[in-house]
Each structure stands twice: as structure tokens, then as C-alpha cells.
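The structure appears below as C-alpha cells.
In this view, the complex is presented without one of its protein chains, the others remaining in place.
Our next item is subunit A:
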Amino acid sequence: MAKTIVVTSGKGGVGKTTSTAAIGAGLAKRGHKTVVIDFDVGLRNLDLIMGCERRVVFDLINVIQGDAKLNQALVKDRRLDTLSVLPTSQTRDKDALTLEGVEKVLGELKEEFDYIICDSPAGIERGAHLAMYFADEAVVVTNPEVSSVRDSDRVLGLLNSKTRRAEKGEGDPVKAHLLLTRYDTDRVSRGEMMPIDDVLEILAIPLLGIIPESPTVLRASNVGMPVVMDETSNAGKAYEDAVSRLIGEQLEMRIQPEERPSFLRRFLGRRA
């Protein structure tokens, strides 16, 4: 039975697309047939983070409007044959998304894939609403920072009221997980950043993972590679742990240290 998971946050810039790419690739690495879908109509970026931007021909909107078949719009990942990307339109606006259209596309994807990961746009408008509407589970991406935590709380309210599971009252409510990103243990120990426990106490949902602030995230996006494909990256390892928990493995929570270049490397690096 295919599972639909929305990656959402309310606030922009907290790491939704990075997390979608990493979780999607992590699931695919484990052999699960996975598709990642970009719901940010007009601001397409998931293709870029996934490194398939030059192979996009058709998109989600073309499929919804009947201009292309779903299989024509799906872009297969070249590194993982279990992974596909469904890009969105760069030129249309979010009104091109319809509830019926999204439902139809997700229905077709469910026949082919084990996991459908929906990358929500920021905000709580139409695109974000439709990205979460059909979800079975939600990954709420949050930075340990006041505006991000507040927006996550708002999004949790919407997951409990404005989704199909909430409206139809069938089955369990959408299962929400907290993914804490850009976590910096040094700043936490200096009292400059809220610790994990405080964010958990406030949002009161189970913790899926803690992603450390890491230069490898930018490096991965620079080259269009989901960060879990970088075996040396601590952020990648943290995402791998999160993926394990997402598929139900019991795993002790550990905080990967941030990667800071050593003094010597910084010294040498600057001269290089």
C-alpha cells in the first residue's frame, strides 16, 4: 500500500526541498519505489536539487490539464533506478492546481510507487494546501528559531483540520513528524539557540530526526545531488537516520556534530 508523505513547514527557507530530496533518495536507496513531487508551482526547484533540471520535458500541471501522460512527465533518476521526480511548472501559477487533478495524479502514482513524497511550497495557500490534503503522514521541517516554530505550529493545526483525513474522519489523523534542521549544538550550548527538548515541548509531536547545520548541504545542492548520496556528510547521515525512523525502524536519536573545517584545513584551504 503506497504511502503519501508531505514535507511542509509554513515558513520558507527552512529546508523543505533539501529534506524532500534527501528523504526521497534515502527511501529509494533502501529499494522502495519512490517519487518526489514539486508542488511549488511557478517556483520550481526540486528538479534542480535532484539534479535532473535539464531532463524536464513535461510537468505536473501538464498532466493535470491533460496535455501529457504521467509517464512522460516523470523523470527517472540516473543514480537510483527506484527514484523518480515529478517536476512542477515554472511558468504557470498555483491556480492551475486543482483538487481533482491532484487526486487523480496521486491515484495513478500509488499504483506504481511505494512512497509519494510531496514537496510543499512555503506559506499556507493553495499549493501548500493541496500538497498536504491527501497526505497519510507529514514531515514538519522546523528550524530552532521562533518564527519557524510558530509557523510549524500553525501548519500542525492545518494538518489536523484541512486534510482529507481530517475532513472525512476516516482512519487515523495525518501522522506528523518533526524534522529539526540547521541545528547547531555549539550555539545551543551557548544559550543562543533553542535546544531540541524545548522545541519538542512546544510542538508536542514525535521527533523524526535532527539535521545539523552543515556546509555539505549547500555543496550537495550546488551539484544537484540529494545530500544522503554524500557518504561523508553528517547531514546525510542524519537524514539516513530520519528515513529509517520514517519506515518504522527503532533507532536511538543521535546528534551528528556540525562539520566545521579544522583550523589547519581552513588555513590550507584559504591558500589553495
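We adopt the following convention: a residue touches a chain if its C-beta (ideal position, glycine included) is under 8 Å from a C-beta of that chain, and two chains touch if they have at least 3 such contacts; residues count from 1.
Here, contacts and distances are computed from a predicted model.
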Listed names "Amino acid ABC transporter ATP-binding protein", "Cell division topological specificity factor", "NADH-quinone oxidoreductase subunit K" or "Sarcosine oxidase subunit gamma family protein", matching UniProt entry of the absent chain: "Cell division topological specificity factor"
Which residue of A:Val105, A:Val149 or A:Ala242 touches the chain not shown here: A:Val149
Candidate in contact with the missing chain, chosen from A:Ile202, A:Leu218 or A:Met253: A:Ile202
Touch with the omitted chain, as defined above, among A:Gly157, A:Pro173, A:Pro206 or A:Pro257: A:Gly157
Among A:Ala68, A:Val188, A:Leu207 or A:Ile255, residue touching the chain not depicted: A:Val188
Touching residues (missing chain, whole complex) on subunit A: 144-146, 149-150, 153-154, 157, 188, 190-195, 198, 201-202
